[in-house]
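In what follows, a structure is listed as structure tokens, so that the remarks can point back to it.
Removed: one protein chain of the complex. Kept in place: all other protein chains.
Labels run A, B and C following the written order; every chain starts at residue 1.
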Amino acid sequence: MSLGTRDILNKGRLLSGTSACPGCPENITMRLVSTALGKDAVFIVVAGCSSIIQGIGPNSVYNYPVLNIAFAAGPSAASGMARAFKMRGKKVKPVVWAGDGGTADIGFASLSGAAERNENILYICVDNEAYMNTGGHRSGSTPLGAKTPTTPAGKKENKKDLPLIMIAHHVPYVATASVGYPHDLMNKIAKAKDKDGFSYVQVLCPDPYGWLFDPSKTAELGKLAVQTCYWPLIEYNEGKLEISPESLHCLDIRTRKPVKEFLKMQGRYRNVPDETVKELEDYIDKMWIRFKELYEGKISI
Amino acid sequence: MSLEYQYFPVSRPSKGAGGKTGNWRVVRPVVNLDKCIGCKACYLWCPEATIIPGDKVSIDYEYCKGCGICSNVCPVKAIQMVSEA
Amino acid sequence: MLEIRFHGRGGQGVVTASNLLAVASDLDGYWSSAFPIYGAERRGAEIEAYCRIDSKPIRVTSPIENPDYVVILDPTLLKISSNPLRGLKKSSVIVINSPETPTFNYRTFYTNATQIAVNFGLVKSGWPLVNIIMLGSLIKAIGKISLNSLEKAIDEEFDEKIAESNKKAIRYAYENTKEVKLVVA
Partner (left out) sequence: MMSKVITGNEAVALGVKLSRVKVTGIYPITPQTYIIEELSEMKAKGELEAEIVRVESEHSAMAATFGAAVSGVRAYTATASQGLLYMHEMIWWVAGSRMPIVMTVGTRAVGAPWNIWNEHTDFMTERDSGWLMAFASTPQEAMDLTIQAFKITEDERVFLPMMVGMDGFILSHTKTRVYVPSQEEVDEFLPLRKQPYVLDPEDPVSMGNLFQPIDYMKFRESIHLAQINSKRVIEEIGKEYEKKINVLGNYSSLNESYKLDDADYAIVTMGAWSLDAMQAIDELRNEGLKVGLYRIRYVRPWDEEDIRKKLSNKDKVLVFDRSISFGRGGHLYLELKSTLPDIPIKGVISGLGGVSVGKDEMKFLIKKFAESNQVNEWFYPSEVEKVELRDPRHIK
């Protein structure tokens, strides 16, 4: 554990009095990320909950320079910033802060472009698995079976496998994290920050109001997602895939907690048919077979 | 030419940009100081930065929204959520 | 004002020829403007480019419909369309790449630019580069643009080696361009 509470006390850069819903996982993530990043970062916030969370101008609860920008423009604006700071001889990390809609859907082309160019930026996807800011509508990152206002009968497709897609861009660093495991998240952000090139970190952010659970359980859901192996904690560092300790048990199907334990806490999975749960388990199983083979070097991307 | 007409959409970091969010609260976290072991788990997870750390933690009620995460992550159950009513 | 229209095929350097003429004219103290008609044409397709030369700034921007000089880089074009001879005036002059003596009802200059290109090694991807060679014939026909300026324009445009062989070729073309005795029909 490289970052103890002492560091956290000194470095968190989210100020109280945000416009976020109570129990917001994006706020938890912002506090942890800023702790790991320190001062020398500029945030590029694309359309989403975080556009609102900052509060009303001329004030903002993000104690960072922030460029608020249109949905699809984050990675490209960050690219321009990175080049500008390079020209000015300043060591400042542009950090894109985007939701899963901004990442998996509307912003994907610019994300892919910036990754392909290996721009010196850090992209953080705060993945609450839907367009929460507009009312929880399905995105490419919404999982199979989840009920949303635009998929009232449950989503028919699986979650887009963004971490693997980003790994396939062969960038220096790709990692996943969860608000259930703060130290893992902070360590990964600290590593990503030091890369001289593109890094991508996707943080699972269980959303009480979209997933429909008691906000006091946000951290718990973040843990359950990992324990049931629904959400993998992995790290792809300079071409090598590592499974984070919190997820190592997932490599063996016998040591996984049943995904049902994760689903039953969420209103979006109320009355989910057994066959959907089966399909979801199947998806998780296949995901772990892939990760296992990658991890053991049997296949490569 | 006076430049008074120039007005730009810029902001500066400031506490409470989202308002005095303490009044959103329907339940309030109350710390049992006898039980608190100062581990700061509540501090780590608080989404609003309203836990004031120290040997024992305290809470900034001006901004605390009462989400209850602190109560849930506390390993010694030292934080109780109490109705504001 | 002199108006010159170039006809060739995509890939033959029609646009470059018109540009080089504009640069050479500028070096001789004239105002000039050169531009192509841009379409979605690809290699082999019929292409036109234009050049205007004047002693004062040029204001007209439209394609040249009634040229004083028509330069035909590829004689086979005449078999596929009547475009090269479109809108000619009585006084118009034709400058054509041709192995034999052409017969037009206009004052005509010709040279075998394809042969000259082969002789001087100006062949690229199997295509003889006739565009610059034909400029030698053209300035011979025009009379008031200097070979010297054209050579300077070529030096600016190309690397030394390519420039040298092109300069030799245009000089040769300049000296060996023939005027056809006009036969009035």
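A few notes on this one:
By definition in this document, a contact is a pair of C-beta atoms (placed from the backbone, for glycine too) under 8 Å apart; a residue touches a chain by one contact, two chains touch by 3 or more.
Quick caveat: nothing in here was measured; it's all calculated off a predicted structure.
Shown chains touched by the undisplayed chain in the intact complex: A, B, C. Considering the full assembly, B:Ser11 is the residue among B:Ser11, B:Thr50 or B:Asn72 that touches the omitted chain.
Across C:Arg43, C:Arg59 or C:Lys144, the residue that sits in touch with the chain not pictured is C:Arg59. Only one of A:Ala77, A:Ala98 or A:Val272 touches the absent chain when the whole complex is considered: A:Ala77. Contact between subunit B and the absent chain runs through residues 1, 3, 5-13. As for the chain not pictured, it touches subunit C at residues 19, 22-23, 26, 31-36, 38-40, 57-63.
Along subunit A, the points of touch with the absent chain fall at residues 19, 39-44, 51-52, 54-58, 60, 62-70, 72-81, 83-88, 90, 92, 94, 109-110, 112-113, 116-117, 119.
Keep in mind that, in the parts below, only the chains that are shown with their structure count from here on.
Taking the mean of the C-alpha atoms as each chain's centre, subunit B and subunit C sit 80 Å apart.
Each chain gets one centre point, the mean of its Cα atoms, and the points for subunit A and subunit B are 23 Å apart. Multi-chain contact residues of subunit B, defined as those touching 2 or more other chains: none present. Interface residues of subunit B facing subunit A in the complex, by the touch rule stated above, are 9-21, 24-25, 40, 43-50, 53, 60, 62-63, 65-69, 71-73, 81.
Here subunit A touches subunit B in the complex through residues 5, 8-9, 12, 14-20, 22-25, 27-28, 31-32, 53-64, 66, 179, 182, 208, 214-220, going by the rule given at the top.
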